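A protein chain is absent from this complex, but the other protein chains hold their places.
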Amino acid sequence: MARALVTLTTDFGIGSPYVAQMKGALLAICRDADIVDVTHAIAPQNIREGAIVLGDVTPRFPPGTLHVVVVDPGVGTSRRLVYAEIVGQRYLSPDNGLLSWLLKHHALGRAFALENRQLWSETVSFTFHGRDVLAPVAAHLCRGVSPDDLGPPIVDLATIRWPEANVHPDRLAGEVLYVDSFGNLITNIDAALLDRLGARSERIVECSGARISGVQATYGLSRTGEVVALVDSQGRLEVAVVNGSASERLEAREGTTVLVY
Amino acid sequence: MARALVTLTTDFGIGSPYVAQMKGALLAICRDADIVDVTHAIAPQNIREGAIVLGDVTPRFPPGTLHVVVVDPGVGTSRRLVYAEIVGQRYLSPDNGLLSWLLKHHALGRAFALENRQLWSETVSFTFHGRDVLAPVAAHLCRGVSPDDLGPPIVDLATIRWPEANVHPDRLAGEVLYVDSFGNLITNIDAALLDRLGARSERIVECSGARISGVQATYGLSRTGEVVALVDSQGRLEVAVVNGSASERLEAREGTTVLVY
Partner (left out) sequence: MARALVTLTTDFGIGSPYVAQMKGALLAICRDADIVDVTHAIAPQNIREGAIVLGDVTPRFPPGTLHVVVVDPGVGTSRRLVYAEIVGQRYLSPDNGLLSWLLKHHALGRAFALENRQLWSETVSFTFHGRDVLAPVAAHLCRGVSPDDLGPPIVDLATIRWPEANVHPDRLAGEVLYVDSFGNLITNIDAALLDRLGARSERIVECSGARISGVQATYGLSRTGEVVALVDSQGRLEVAVVNGSASERLEAREGTTVLVY
């Protein structure tokens, strides 16, 4: 049988040995899986960042890849854990909005609530469902267990608000979608919108009272401590402090207004 | 033949290309191995942290997994390198106490000193036995070399002191077991002991003159710079500074007393 392909996305932090606990738990049940790390640097409990990273990265994998996601502020509460098929990929995730950026752009296929405890670890901790539920369930799926054995089918998943930027002829009014683990402010203004206003180098970006002249292509030409606006590789406007935290410097957070004119 | 499974645990630091040197050396001899990183973020030369991470993580892997460990302040001295079987897992490690947390809880199976230089690299550096001895020996084991070809059998391994917390009816007197690479203070007080005293939220934790009110479930609700006490996912009491180093702030280190009442 072909080896299964599994990815992991978590907020455990770079270098955390908890990631390896999940890998061990998975491989102990299904030895023939290839495991790829998407990232473990999602800012702690930042569902929005997790959701967008999943949307950016996972559709690039081979169809049928199983993506296991752990950004789980609700661990230990009654939030569900779910299996879902979206855009030809398969996901195991808490049902807390992590899949809602994908679902903003693609239809939900089959989905099931994880309720079949026979596929979980014998002992399930209160705080580490990634290791004790998602990893063993992933392993059973890799070994050929059918998704409809995981629990009852469900037809909708938790969603979160994804605000749209307001578009005016001569300006854009957006907001900070999330703050990443470096303190960069990722906005809901995309490159296509931005370019309607004219040359990027002539734009002014306003955020928390700071006025930034010009949208740059890279961090490359800026000096440590400088506040810059740039378009990231995913085509989103970002406000950053070179080698620093824009969130701390500008006292900006999720929802803070960002203007471009 | 099934592919071999090897894990790596080192103090090389996140992003260090030395890890890839070990992987290259291993794969050059045994191409069909799956290699999983446990962590490379063990604080430099911190044998205690390495020992506890091994104890937390490695027993979760499939039986027979080969765990290669490099936290090696004695590299270049006469300390031995060893192969050991513990709790159904296999280890290659300097004999410096790295396996002693596992051996506190499980019996030592077969063990051998690595002395058969025919299984090492042709040239062995003074400072990088992980690449020049452990990686090639691991590869030969993956290819089916028998452990008793590695060198003479041995019956005991180096141990280090693992202090126990003192338990009183109304208080616990423990100590810092190790300081992790973030400066967090990990103690020898476990959750079961702690809960004998009553509700976690009503406890006082004292360390280096700091008095912390309440043991929290997560970092989540605290502010940057705050000193907090919490129970980590392994069930150990930990003293931390949010986004900072508790070791620096409190001038605390391995062996510093921690009181709970």
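Each chain gets a letter, A and B, in the order it is written, and its residues are counted from 1.
FYI, a residue touches a chain if its C-beta (ideal position, glycine included) is under 8 Å from a C-beta of that chain, and two chains touch if they have at least 3 such contacts.
Since the model is a prediction, treat every value here as computed from it, not as a measurement.
Within the full complex, the residue among A:36, A:124 or A:160 touching the omitted chain is A:36.
The chain that is not drawn here is touched, among residues A:116, A:181 or A:216, by A:181. Taking the complete complex into account, residues 2-3, 5, 7, 14, 34, 36-41, 53, 56-58, 60-62, 65, 181, 217, 219-220, 233 of subunit A touch the chain not shown.
Mapped onto subunit B, the footprint of the missing chain covers residues 14-18, 20-21, 23-25, 27-28, 31-32, 34-35, 44-45, 73, 125, 127-128, 131.
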